[in-house]
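Here the structure comes first, spelled out in structure tokens, and everything after it is commentary.
The excerpt is restricted to a subset of chains, each kept in its original location.
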Amino acid sequence: MTHAIKARIQDLERYNPSQTAENDLQEFWSSTLAEYAEKPLNGNRELVQTPMSGMDVYLTTYEGADDTPLHAWYLTPKAERGTKFPCVVHYHGYTGSKGMPEHFAHYILMGFAVLSVDVRGQGGDTGNRQEQSYGAIRGWVTPGILQRETAYYRAITIDAIRATEWAAAQPETDAERIFVIGGSQGGGLAMIVPALSGIPKAAVAHIPNMCHMDFGILNSNSSLSEAAEFVSRHPEHFDTVLRTLSYFDNLNLAPRIRIPIMVSCGLKDPCCMPETVYAAYNRIASEKEMRVYPFDGHWVSDGQNRLAMEFLARHAGLV
Amino acid sequence: MTHAIKARIQDLERYNPSQTAENDLQEFWSSTLAEYAEKPLNGNRELVQTPMSGMDVYLTTYEGADDTPLHAWYLTPKAERGTKFPCVVHYHGYTGSKGMPEHFAHYILMGFAVLSVDVRGQGGDTGNRQEQSYGAIRGWVTPGILQRETAYYRAITIDAIRATEWAAAQPETDAERIFVIGGSQGGGLAMIVPALSGIPKAAVAHIPNMCHMDFGILNSNSSLSEAAEFVSRHPEHFDTVLRTLSYFDNLNLAPRIRIPIMVSCGLKDPCCMPETVYAAYNRIASEKEMRVYPFDGHWVSDGQNRLAMEFLARHAGLV
């Protein structure tokens, strides 16, 4: 039986829009990553009491793209000193936060350590020392957008990469078994980080943003609508804004991914639209699996979460 | 003059998506109908007083797919004993009811008898003895959807077929002049009944649902969104749900229709979308007419109602 939904998915599987990369994309990232290679993380951590006696909870900070202290939970199963755990690094969705330790209790019960990081400036308790040197639209997307060097996406991408380094630096972490995961903005980060860093060994990108952003800025209701509104007010910056975005677009960076990755999308998602997710996914050359939900909007279902747990357990050798 | 609206309609007239029928579709219905051939209707009726002295009103019950007493108005013009009337069988839209006798007064003034039936469980006073053996989404579409035998659509289709038998069983009905009519859910039933029963002699299916349901479940805001939400929560049942729907999809059953039929649709209807209506309509091989309303949404206009009255009067030999 063939039907309208299969046909829709097949179209997406064949969707192959042009990349939007500038010529110096690879060079930009080489030099950017080189710049941070020697920068210290300046991290610290502090044990915190919670009602969950089966979990050790550390409130930590580290530095990413600048000297802003980035807050993150580092969580481990209660264990003998010296035990090493595989570690899941978690990135949250736009306007969210690192959450509460209890949100990650299931990973602890699986035998993972967890590093859940704040994305700078958003809903957690992490600030943002990047200066705003121009007017902006409500939100974090447009401050600094006129230059790739000052773009918010650059800062959070580097913050996210360095989160994996901070995870690796914890004595309880088995640095060979670090994984990245997230949804929406967090999914975008969970896709761009393995494109730029060798630390993660597998990734889960639920309904990722930062994919095919030229399409998304025109058609979606995602946080890119802040960039759209910015251009609407300052039409002279149209090309500049699109150019800046191209450096952080997984459409251009996905071919660099070298690890197994699970990606999900919902056919009814008006935010991280299926066209954008597939456009990037179709360019991944490594081991990959797509989980498509015909009737899901912009959310991650319980079933998809479970699949991610199983995927990570498998790659961590926990099952 | 050609124009955008004509072009849109011409596209619809040529729209021809694949059928979704399983191989045993015909067999399923043969055996299902055979199963009910001998089942008694167990009907009864009771005269009811209303302020309309020109109409005889009976509150009746009969049995359809199971032993649930299905409530229906049977209405006739006030007449001499022994008079036989052509009879309109009316199916209501989703969440509606058999209505009030006064809603059908115009058919009485035309010289029709009317049987207006409750669809089980919905907004009338008819219950539903089909047991709910699994979790469900608010509404009637998903209980039982995991098997074609327990599907709500199966029950209401059989209920609707047997309504025509109950109409025929009334002493005031001329059994050779029975017609079916309805809008939305009622339109879907008014299309599926003549595909499966020889009793009706003409049909009017306003903005029918139960057409091209693989498309509707993905794109419309109809009651199929309950099935979509069910799959969203239980993704493992995706194939099963689509399979169940296929047995009750007029896309697959429309070729069996052998009587004159009038169908309507609105180009702005987000519920029973024009693609779905045309997909089924284009497969009808008997005498047919489509009434398409370029600017109508999900409603049946006064003008379309009048066309239906004239269509039925013509086929009943009343004009």
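Side notes on the structure shown:
Note that the chains take the letters A and B in the order they are written out, and that residue 1 is the start of every chain.
Just so it is clear, contacts are C-beta pairs under 8 Å (C-beta built on N, C-alpha and C of every residue); 3 or more make two chains touch, one makes a residue touch a chain.
This structure is a prediction, so every number in the text was calculated from the model and none was measured.
Whole-complex tally (this structure file, single sequence, 2 chains shown): 6 copies.
Following the convention adopted for this analysis, only the chains that are shown with their structure count from here on.
The best fit of Cα atoms from chain A onto chain B calls for a rotation angle of 120°, in steps of 5. With each centre defined as the average position of its C-alpha atoms, the distance from chain A to chain B rounds to 50 Å.
By the touch criterion stated above, chain B contacts chain A in their complex at residues 17-18, 20-22, 212, 214-215, 217-219, 228-229, 231-236, 238, 242-243, 246.
Chain A makes touch with chain B in their complex at residues 1-5, 8, 267, 293-296, 301, 303.
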